Structure formats: structure tokens, C-alpha cells
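What you see is the complex with one protein chain gone and the rest in place.
A and B are the chain letters, set down in written order, and residue numbers restart from 1 in every chain.
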Amino acid sequence: MSKHLLKFTVNGKKHALVVQSHERLLDVLRDRLGLKGTKEGCSTGDCGICAVLMDGKLVNSCLVFAIQARNKEILTIEGVGTAENLHPIQRAFMKWNASQCGYCIPAMILASKELLDKNPNPTSEDIRKATSGIICRCTGYVKIFEAIKTAAAEMKASD
Amino acid sequence: MFVPQNMGDLLQFLDTHQSGVHLIANGTDLINRIQRKQVDPKVLVDLTGLQELKYVKKQESLIKIGALTTISELIASPLIDARYDVMREVAMKFGGPSIINMATVGGNICSASSSEDLLPVLLVLTADVQVRSIHGERIVSIEDFVTGKRKTGLRSNEILVETRFPELDADSACSFEKVGMRNSLIIAFVNCAVYLKTDKSGQVIGDVRIAFNRVSGKIPQRSRDIENKLKDKKMSEQTLADATTALRDELKLTSDFRVSGEYRTEVACAIFKRTLRRCVEKLSGERALV
Partner (left out) sequence: MTTQTTEGLRRPQTLIVGKSVGRVDSLDKVLGKPIYTMDITPENALYLKVVRSSVSHALLKKVDLSRARKYPGVVAVVTAQDIPGINESSALLPDKPLFATDRVRFAGEPIAAIASFDPSIAEEALELVDIEYEPLPTVFSPTEALEPDSPKIHTNGNVAKHLKVRKGDVEEGFKQADIIVEGTYKTPFQEPVPLEPEAGFVIPEPDGSVTCVGSIQSPYHVQTGIAKILSLRSEQVRVIQAATGGAFGPKSDEIPVDVLGMAALVAIRTRKPAVLAYTREESMIGHTKRHPFVISLKVGVKNNGKLTAWEAKLIADTGAYASLGPLVVIRACFHATGPYVIPNVKTDAYCVYTNNTMAGSFRGFGGPQAHFAAESHMDEIAKKLGMDPLELRLINMLRPGTLTATSQLVDEGCGLEECITKAVKESDWYNKRLQYTKLNGAKKRGLGIAIMYHGNSLGPEGNDFGTVHMQIDRDGTTRLRTALTEYGTGAPSGLLQIAAETMHLPLGYFKLDASDTEYCGDSGPTVASRTITIGGRATQMVAGNLGRKLRQVAADMLQSSVDDVEVTDGVYRRKSTEQSVTFLDVVAHAYANGIPLKETGTFTAPKCDYEPQTSQGTVYLQYTYGAVTAEVEVDTETGRVQVLKIVTAYDVGKAINPISLEGQIEGGTIQGLGYALMEEMIHKNGVVVNPNLGDYYVPTSLDVPEMKSIIVEYPGALGPFGAKAIGEPPIVLPAPAIVNAIDNAIGVRLNEIPATPDRVLLALRKATAQS
């Protein structure tokens, strides 16, 4: 396995790391950068739990070789908001008790962000489609849909 | 992993390393198979830096799509307008945003896996692929290019750079349908793509092309016998019924661990009718079958 220099930006911060050719973006985020918010659910790209935003687009980080993230901007859940400065999406998820076991929540929040950043007026159908690649086993999705609607309204109001 | 700086780099590398090389566009299929230990590649070649292979353009009455265009980039292109909604029909059932943001047109063609959705559509659009090596280029019809499950005519020193198909004119339409276990993230039980060209009146079938996935050899194939039965016929429920009966006899879809071949064949016939009808609707904006 060969080694490569990976230069990329994660949550606004520039990084330069030496990575192995087969290393996945998921492994680099969790193990090399200590960003544990991105989860591993299935390792085969079927559950969406590992999703992050790469140049603003939702991707499954277990399906991306780390080296393919070169020169890109990655956003993980840690970059969405902080306790002192929650993103409206995070606030909305809390308001609706949309997080149960919490394991799908980082991916759901990032999927919501991809949606709302490009479509501030999503229909119910848009919301379902935007979250269709992420499995949630606890909530039945309903409160997640409500949270996204609320977040959309709040984000529009503050514009 | 080899990360080529440019096309020349890549072609040179491919020419000198003939075996054990796996090209990855966005790796979705391959990384999966590495995880499941189905493959252990010696060398990976990352193509994602070749931005010049991301495009959708119209040239010489052909729609040309660069191999590294992702499915979501494809459906966002202004050239893929309502006439080409078939691409959206494919994308919708493909998977969620994170899948279509990564899956590339070229990657899909080359992985030629039996769950392929794009291939039946490209087959009925009589698409060609353009492959390139350090020695030059060649154009191959997609039908000749995909030879078996995970087998294409791509030589070890070549990469696929583009797929292209003739523009749809005012009298032609294309549609796609897929049936699986749930509404998203599905491997199809069966999918169907239909291309229809009528005469100016819309009453007579001029040309029709039909393809289903996982036919024989586990790859998508055209159903030419049925196409010939429909060609030049008047558009009517009877014509459709006769074609469906013939289809049921011709299509001997295989079983898998999930569902029987009989079921797949039955459903294939049902969605063939629907897909053909949708083409008619697209052409006329209303139901035209008598």
C-alpha cells in the first residue's frame, strides 16, 4: 500500500496528512483527526450513517478513499454548530426530540444542511428524498421531518 | 494508489502497468467489494482529479456525457431537460443524495454490475462509449462494450472517457421503471427502459427499443424479438397486449435468492407496459392508446 500526502480542509481548518492508499475518508476523520461525530454503521455504503459534506455535497465517507478528498472542503457534524452557537437545524432537532439513540443524527443533520442550503423552501417530498439515503431505526423519521421543516422556517426568517 | 496529474500521465501509466490495476471514479462499487473481500486490488488509480471528464454537452446531434459526471450533476445539467426526464427517473430510484452525488456515469458503465440501472437506458438510447488509450481512441456501442457481469470490453490500458447517444427528436421519448423491495436504496427485482419513436401522427410505432436488467449472462439486454413485433404497428391496447404475451414467453429472467424468475418475468411484463405507455404520454401529453 502506498502513502500519499493529503491536503484538505475540514470544518474550516486546513490539514496536511500522510494517508495510506486504502484508507477511507471515514477512518481519517475519526482516527486521524479525532472527529468522532461521523459514525460507521455498515461499512458497505448501505446505511448513510457516515455521511459528510464534501464541497457542500453529501457523500458516504465510508465509500470515499481519503486521497479522493484532496483539495476539498469537508464539513462534519462538529463543524455545524457548537453548544454556545447551535445551528438552527440542531435547535430544531432538539425541539422535536428528533434524536433518540442519536446514531443517525449527525448524518441526518448534514443531509438537512445540504437540502436547506440549496433549497430553502423544501416540500415534504423534498425532505423525504433528502433523507432517503440515511437509515434511522429508532424514530420512524416523522420527528426528523418536522425538525427539518422547523429549521427551514427559522433559517428563512433569519435571512 | 496512483493519482495521475493529467490525462497524459494516466494513459502512460495504464500502458505500462497492464495487470492488477483498478480504476476508481468514486470508488463506491470497488470500496464496497474491498470491504467484503471480494477483490484485493494491487494498484488503484484515482481518476477523480480528471475534471475534464465532467461535462454534459450537445455536439453533432449527440448528447455527450463525460465519464466522471456524477448522476446528480447529470440531472442538474440544463441539457437534461424534460425530454430527458428518463435520467431523473433513474436517479430517483438510484439511492439517496449521498449515492447520486458520488456515482459516476462512467463508473456505472464499467462496473457493469447486475444491479445496474443506467445501462438499460443507455442500451435503448443506442449509446456508444468512447474509450481512450495512449495509442488513440475507439468508439464502441454500449451493447458490444458490456459483455457480462462486471465484464466490459475495456482493455487494460484504456479508460472510458465519454458516453454519447443521439438526441431525442420531437417524435421520440424514453422512459424507465424499476421495481424493488422498498421505495429507496433498492437493488431492482427488475427494471425496464423503453425508447419509442412514432410517426408524425403519433398513431404508429416507428421504432421501439426495450431493455431489461439481468436478462441472460446477468446483464441488461435488448429484447429485439419484441421490438420487431411492435415496429410499424398501430398504437393500440391490442398491440400492447400481443407484445406483452410474446414478452412473457421470450423473457426467461433468472431467479435470485430473493425472488423467483417467474415473478421477475411477470413484473417485467407489467412494467414494460407502463414504461411504453409513459413514453406515449410524454410524446402526446395525454393518453393516446385507443
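We adopt the following convention: a contact is a pair of C-beta atoms (placed from the backbone, for glycine too) under 8 Å apart; a residue touches a chain by one contact, two chains touch by 3 or more.
These figures come from a predicted structure and were not determined experimentally.
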item: Of A:21, A:68 or A:139, the residue in touch with the unshown chain; value: A:139
item: Given A:5, A:18 or A:101, the one touching the chain that is not displayed; value: A:101
item: Residue numbers in subunit A that touch the chain omitted from display; value: 36-47, 49, 76-78, 80-83, 86, 90, 93-106, 109, 127-129, 131-145
item: Contact set of subunit B toward the excluded chain (per top definition); value: 36, 96, 179, 181-187, 189, 257-260, 263, 266-267, 270-271, 274
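Just so we're on the same page, only the chains that are shown with their structure count from here on.
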item: Cα-centroid distance, subunit A relative to subunit B, in whole angstrom; value: 30
item: Footprint of subunit B on subunit A - complex, ascending; value: 2, 4, 21-22, 24, 43-46, 48, 51, 57-60, 62-65, 67-68, 70, 111, 114-115, 129-134
item: Subunit B to subunit A touching residues, read off their complex; value: 1-3, 24, 26-28, 31-32, 34-36, 44, 46, 48-49, 72, 92, 95-99, 101-102, 183-185
